[in-house]
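With one protein chain withheld, the remaining protein chains of the complex are depicted in position.
Chain naming follows the written order as A and B, and within any one chain the residues start at number 1.
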Amino acid sequence: MRVSEQQIGDEWSSAGQVGQALRHRREQIAQRWADTPLFRTVFTVSRDEAVEACKAVLDALAEVAEAGRVEDVDAPGFFVVREQLARMSASRARTGLSPAQIAGEVAALRSSAVEHLTAEFEQEPAAVVHGALLALTMLMGTLRLVVMETALSDGAELINRQRQQLLEVATPVIKLWDGVVAVPLIGTLDSARSQVVMESLLEAIVAQQAQYAILDITGVPTVDSLVAQHLMKTVAAARLMGAECVVSGVRPAIAQTIVQLGLDLGGVVTRATLADALAFALRGLGVGFGPTSHQGVVAR
Amino acid sequence: MTEQPGWLPQAHVPVLRLDDVLLVAIQGDLRDENAERLQYDVLQHIADSPATGVVIDISSVEVVDSFLGRVLAEIAAGAELLAARTVVAGMRPTVAITLVELGLTLTGLRTALDVQSALRMLREHPAPAAREHGERGAYDYDRS
Partner (left out) sequence: MTTTGPDTHRGSPTCLPIRSDMDLMWIRQEVRRLATEVQFSLVQQTKLVTAASELARNTLVHGGGGHMEATVLHDGVHTAVRLVFADCGPGIADVDQAMSDGYTSGGGLGLGLGGARRLVHEFRLESQPGRGTTITVLMWHGGVPPTRQAL
């Protein structure tokens, strides 16, 4: 590898030299890295797979260095390997490693890179070697930051995904009759949950060809204006699709709160119990039905 | 009506007649100009030869913005003036959620799950003009 004398001491060119050196020693460094726990324990199918993964990271590092952005965690060169790094850190995290420990494993990659770079720059003046090593150190530090960042956001992503799954599990849509579906809501209704409830109920209306949909709030501890708003949105969306939505399980205490808060459930059909709501729906469908003690009045 | 290139999802929406009901199936994305044209066409059809109901099938429509929402509401209101009931059928859940979020609940509009339910609804709750007594409001099936 040739280095022009004039460029000595120039930080930009040091980075460029590191980039070239990394490409030049790509095979050797990759072979060394493939045996480190960070790669070996993640890419377990074959050693070749680990070596390939190492090469991908090396190529990214070389690109970042050549672009003169050794200190920039957002250098475009990193984008290609971000997903791979995220997968690696996630896989290490699953074995119980903390983000700091994972970062430590990334830092450990530096020594073999330094060795090969020193060998690469053997013939060069001390100033060139010094500049190159400094650039390499910064570059490896940046890589560590990138991995740290993906490890942390990966955790956040996982929590989000689990929350989403929990939401879906917590809102089953039940078919009560031909053309009648119901969702028993249990627990606090927040925006995310309401969104899932609305979507699953509307999907069920289509799937079951349901003309009536019942939202049972027996298990909802309190109804504030936000919950009321969510209920009304769901009712309005069901109506647009051509189904009628009934809110049941309005306990006396909740009815009282709704009145006291001055909430307007404008035109929403409400019933005291799920049974009353079903009776209302069946009457609407013209299903033969004996008299009950608890028939409500249609509040349109 | 100018000729539209072939890539357009739907250039002109045909209005079909089934006995005394007009059936309109909107397919895909609709250009503003063609939505307004449809509005005119439907009312013209009713005026030409009386219809008691209009069914607009939007089950293939992926996006209803406030413009198309307004057109649907205006078709219904216009038809009502000509003594015909309009039922909008088959709105997709995603469209319904979006319209509600947009603030467009179209409360005056009659809706049905599909064309079949829409036709049944028109049969069971005929427009005033189709009833012998002709008294408006006696059977008014208003969901709002």
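Operating definition for what follows: a residue touches a chain if its C-beta (ideal position, glycine included) is under 8 Å from a C-beta of that chain, and two chains touch if they have at least 3 such contacts.
These numbers were taken from a predicted model, which means no experiment stands behind them.
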Which one, B:I56, B:A79, B:I97 or B:L119, makes contact with the chain that was left out?
-> B:I97
Among A:T44, A:T95 or A:S153, single out the residue that touches the unshown chain.
-> A:S153
Tell me which residue among A:A119, A:I174 or A:A192 touches the hidden chain in the full complex.
-> A:A192
Residue ranges of chain B at the interface with the undisplayed chain = 8-9, 29, 31-33, 62-67, 69-70, 92-95, 97-98, 101-104
Given the full complex, what residues of chain A touch the hidden partner chain?
-> 73-74, 76, 78-79, 82-83, 86, 149-150, 153-154, 156-157, 160, 164, 192, 199
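The definition used in the following text is that only the chains that are shown with their structure count from here on.
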For chain B, which residues are in contact with chain A within the complex?
-> 88-93, 95-97, 99-101, 105-107, 109, 111-114, 117-118, 143-144
Quick one: which bits of chain A touch chain B in the complex? Just the residue numbers, please.
-> 198-199, 202-203, 205-206, 209-211, 233, 236-244, 267
